[in-house]
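Missing here is one protein chain; the remaining ones are kept as they sit in the complex.
Note that the chains take the letters A and B in the order they are written out, and that residue 1 is the start of every chain.
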Amino acid sequence: MTPVRGATNMAEYTVDELAAAVGGEVAGNGGAVMRGVNGIKEAGPDEVTFVANPKYRAALKETRAGAVVVAPEVEAADLTLIKVSNPYAAFAKVLVMFAPPAEAPEGISELAYVHGDARVGEKVAVGPFVTVREGAVVGDRTSLGAGTYVGRGATLGADCLIYPNVTLRERVTVGDRCIIHSGTVVGSDGFGFATEGKVHHKIPQIGVVVIEDDVEIGANCAIDRATMGETRIGRGSKLDNLIQIAHNVKIGEGTLIAAQTGIAGSTVLGKYCVLGGQVGIVPHVEIGDGAVLAAQSGVTKSLRGRETVFGRPARPLIEVKKREGRVALLEKYFKRVKELEKKVAELEKERR
Amino acid sequence: MTPVRGATNMAEYTVDELAAAVGGEVAGNGGAVMRGVNGIKEAGPDEVTFVANPKYRAALKETRAGAVVVAPEVEAADLTLIKVSNPYAAFAKVLVMFAPPAEAPEGISELAYVHGDARVGEKVAVGPFVTVREGAVVGDRTSLGAGTYVGRGATLGADCLIYPNVTLRERVTVGDRCIIHSGTVVGSDGFGFATEGKVHHKIPQIGVVVIEDDVEIGANCAIDRATMGETRIGRGSKLDNLIQIAHNVKIGEGTLIAAQTGIAGSTVLGKYCVLGGQVGIVPHVEIGDGAVLAAQSGVTKSLRGRETVFGRPARPLIEVKKREGRVALLEKYFKRVKELEKKVAELEKERR
Partner (left out) sequence: MTPVRGATNMAEYTVDELAAAVGGEVAGNGGAVMRGVNGIKEAGPDEVTFVANPKYRAALKETRAGAVVVAPEVEAADLTLIKVSNPYAAFAKVLVMFAPPAEAPEGISELAYVHGDARVGEKVAVGPFVTVREGAVVGDRTSLGAGTYVGRGATLGADCLIYPNVTLRERVTVGDRCIIHSGTVVGSDGFGFATEGKVHHKIPQIGVVVIEDDVEIGANCAIDRATMGETRIGRGSKLDNLIQIAHNVKIGEGTLIAAQTGIAGSTVLGKYCVLGGQVGIVPHVEIGDGAVLAAQSGVTKSLRGRETVFGRPARPLIEVKKREGRVALLEKYFKRVKELEKKVAELEKERR
């Protein structure tokens, strides 16, 4: 029986081996053996941890960690350090080295249903109770978790990791190396109705969804198919959980979207945007490359690139702070107005 | 093998045939053959498109579309037009004509589990890994996508389209011609606890959910069952994705609700309301017929019918604009107060 408990794969590496793997330099005991990874507060003498943000460097004084991945300028005489220019990225590599095997199923379960007209690549893994319908294509080494559904004519690239209970509707396209978490639905109908009198007639949603390479989508998201044409999520973009992407939305490459954000129909997001959680964007607007939308903001019009906005309606941070600051001053100003009224009344009395 | 890729069903119609189907008049080449539908920017010479909103008519100058569905007053000498009074509704009919076959499974899969005491109508389609429990009723021509669950004593009407991985809990009722998208849960327990000391005792949620005819519910919604009695969604109402409907909520007929909106317990919505995305409504209030709740508004009290509200807490749009406008004037007023202070100080100095 495979060891499945605990956060690591029972791997062991010396500090020297870890430093070599991440291109770092060792200060301290390079021969110490590390058996796992942990947070700086929790790590013990055989665990490696990291400090990326300078404001957490104080924690170095109290850590019991066997080794710490840090920036080159950090000094800590009592500790074994692995010094690298990007400690966060380096630690990501260390995590991969200690990561337990992925949750992928092995081989094609006899309990799955794969239609005879589906095309399945090499070394594909298909869990129990998976449905793959006619005309679907599943690329090499892609894994489909238990209970996942792949609709008619849907296409998945190579090396994808689709977790259990995902729904990929007909004709959607997923690129290579994508990860889709459980409960997510790709290709549900867009929300479109033509109202005549008291009846909302459904506008058939006959478009598709295209998810480009290296995209990750969190759990329980809903990515609607286009009315016509396509809804598209650009290469290397990463979506958190419970996100709504409406019909005909286009998202550029490398954009990051935090949980519970919703993007309304036909809106276009640029490349390398960053959206906080619980953001809402109205339909039919354009958000430029590199825009940053703070958590919970409500975007009601198009934004230029590289702009940072905040609040509802969303405005540049500087404006929001000014407005907030002015409201905070109201109590004082009200007093000043009252004071003026007293003085003016006095002056008026005198002149008579 | 059925053609499953591409956005259409390989159908072909002449412009005259399309015009006849929607009751429109042709201006231009009625004999031209259309092979698909597309957006006005994307459509090619054998595709039909539409312009419903006057502000998009400028796009007519650059479209390559073979035919355009428009309002009667629109003129465009170089294009073939189909003129109708409601272009949006007419185009919806055109979309239906070109729509690929629905994603419904065919027949009852041998891999489904249908309890012997369930009652299943004629021409029902049941996908693989569907569970239909004892006492459940599934109406004629209704289709259950792969992995869908129908609990004990749940009842579905005729001609429903239930997509894969939907959960319909025990004793819920779904009317005729309803559409429910993947991942949605109907009949989960309402959120109710009676706290004694430090223990939250669960209030059993023994009521039901009733979904009336012609309702559509998007992906990954949660519609809670009533504590006692019923949660009800009125005839012809349409819900988008990721919506929360709490226990004992009642929604009138023809109401539209956009994505990620949440309605708290026992609140009653009227008929033909329109709710934007990410709206929240507190428990135990009543929203009148025809109310319009702007996206992201937070409704904290009952609303009369036909009211449009906005913001948090939600207020009539006119009030919100006035308040916003006043806050925007603060900078100027602060200056005016300072100016006054200077003048008054001057006047006071003089009188001495």
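Assume a contact is a pair of C-beta atoms (placed from the backbone, for glycine too) under 8 Å apart; a residue touches a chain by one contact, two chains touch by 3 or more.
Given the structure is predicted, the values throughout are model-derived calculations rather than measurements.
Chemist: With the full complex in mind, choose from B:Asn38, B:Thr63, B:Thr142 or B:Gln260 the residue touching the hidden chain.
Modeler: Spelled out, the listed residue whose C-beta touches the missing chain is B:Gln260.
Chemist: Of the residues A:Pro164, A:Gly190, A:Pro204 or A:Gly270, I need the one that contacts the missing chain.
Modeler: The missing chain is touched by A:Pro164.
Chemist: Any idea which of B:Val74, B:Ala99 or B:Met228 touches the chain not displayed?
Modeler: Hidden-chain contact among the options goes to B:Met228.
Chemist: Hey, which of B:Tyr13, B:Tyr88 or B:Phe129 is the one touching the hidden chain?
Modeler: B:Phe129
Chemist: What does the interface between chain B and the hidden chain look like in terms of residue numbers?
Modeler: 113, 117, 129, 131, 134-135, 147, 149, 151-153, 165, 167, 169-171, 183-185, 188-189, 191, 193-196, 198-204, 206-208, 220-222, 224, 227-229, 242, 244, 246, 248, 260, 262, 264, 278, 280, 282, 298, 312, 322-323, 326-327, 329-330, 333, 336-337, 340, 343-344, 347, 350
Chemist: Using the touch rule from the top, list residues of chain A that touch the missing partner.
Modeler: 1-2, 4-8, 37-39, 42, 86, 88-89, 91-92, 95-96, 98-100, 103, 109, 111, 127-129, 145-147, 163-165, 179, 181-183, 216, 218-220, 236, 238, 240-242, 254, 256, 258-260, 272, 277-278, 295-296, 311-312, 327-328, 330-331, 333-334, 337, 340-341, 344, 347-348, 351
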